[in-house]
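Here the complex is missing one protein chain, while the rest keep their positions.
Take a look at chain A:
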Amino acid sequence: MPQDFFLRDLGSRSLSQPGQAAGGVMAAFRVPASFRLCRAAARGTGLVGAGPRLPFSPSPGACGTGPSCRRAGSEASSCCSNTKKPEFTDDEVQNILTKMTGLDLQKVFKAAKQPLKPPTYKLMTEAQLEEATRNAIEAAKERLKMPPVLKERQPINDVLADDKILEGTETSKYVFTDLTYSIPHRERFIVVREPSGVLRKASWEERDRMIQIFFPKEGRKIFPPLMFQEENLQTLFNQDRHEDVLNLCVAQFEPDSADYIKVHHQTYENIEKHSKYDVLRSTRHFGGMVWYLVNKKNIDGLLIDQIQKDLMDDATNLVILYHMLHPNGHSAKQAKEQGAEGLDLIKVFAKTEAQQGGYIELTLQAYQEALSSHSAAS
């Protein structure tokens, strides 16, 4: 059975390099790969409950937003030949991203401007303090759950009816919204009757506006704040308020809308340009930023920043993620040949595909010298 073959093979290899192991298995054995693909495709269509249920549809980008008719077929046919590209929602990817985000309790539970309450003081034993810290860590993990990264949604252009007899009777559009309380907002019918008599489905912007009017969400305004215009965004970035921008963006826009994606990309570009990675570290947006940078093959600045801050695990994980997403590049192939691990991985990457390879090597050297001098001293 192909399933047994797949599992047996995983057991025989060492799992020290998860990215490479997966890649190796994928490349060498086609039958188990296709089995996994078909499972993933079935998961996408919502038919099979075998895999772990993820909160967001696991394959929205490739197949979900297109017409439902061509979904499963195209995915299976195009991806069977080569390895499946890891998605943002994959477990391995999410593990790497959460580890890189870190968990600074002081930053997650920063004092926020809110109506004052009298302070509470508690006397705790060591054990109670530890339990309180554990609870705080759980709450922080909940807060650091990453917002979804999706492809841009397809515009809605469907005409339902064309009643020419109504032409000239009205002077404005009428929007009809289904206000049933218990249906999800994405299943809500919102149609617009134009003065020309055409009955069409409302566009995405109209939908969002109507749903916000009738079912207001906290933190969202009907018209987006003027903060998201170009000049104002630049002012905010200069004040290092990237986290505010992204939080407001998540509150205001839908994750697959064009505005959301554009604002996020602009923020990430600004951070990368000025190397302000610390602004987002230990927030829920760090994972999205890393994903964007790795997809754009622009991870040099982040690598250097991590090495300078002595976060070697994060640096190696970053390179591993890069290899997972671009398995056909020079760096991934060379690393696989040499079987590189840890610092060697970063060196291989710096030599092959990095734009600022020299700088990375210098920083690595400095780190190693500092490490050796520190160990010699102690």
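Basically, a contact is a pair of C-beta atoms (placed from the backbone, for glycine too) under 8 Å apart; a residue touches a chain by one contact, two chains touch by 3 or more; residues count from 1.
Just so it is clear, contacts and distances are computed from a predicted model.
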(request) Among "Carbonic anhydrase", "Small ribosomal subunit protein mS40", "Cns1/TTC4 wheel domain-containing protein" or "Exportin-2", find the name that the UniProt record gives to the complex chain excluded from display. (result) "Small ribosomal subunit protein mS40"
(request) Using the definition of touch stated at the top, determine which of A:Thr235, A:Ser275, A:Gln308 or A:Asn328 touches the missing chain. (result) A:Thr235
(request) Quick one: say which of A:Leu103, A:Val175, A:Met227 or A:Leu362 touches the chain that got left out. (result) A:Met227
(message) Which candidate, A:Asp244, A:Asp278 or A:Glu369, sits in contact with the chain we can't see?
(response) A:Asp244
(request) Could you list which residues of chain A touch the chain missing from the display? (result) 44, 46, 55-57, 60, 64-65, 67-68, 112-116, 143, 145, 147-148, 150, 153-154, 156, 158-165, 184-190, 201, 204, 207, 211, 217-220, 225-227, 232-233, 235-236, 239, 241, 244, 247-248, 250-251, 254-256
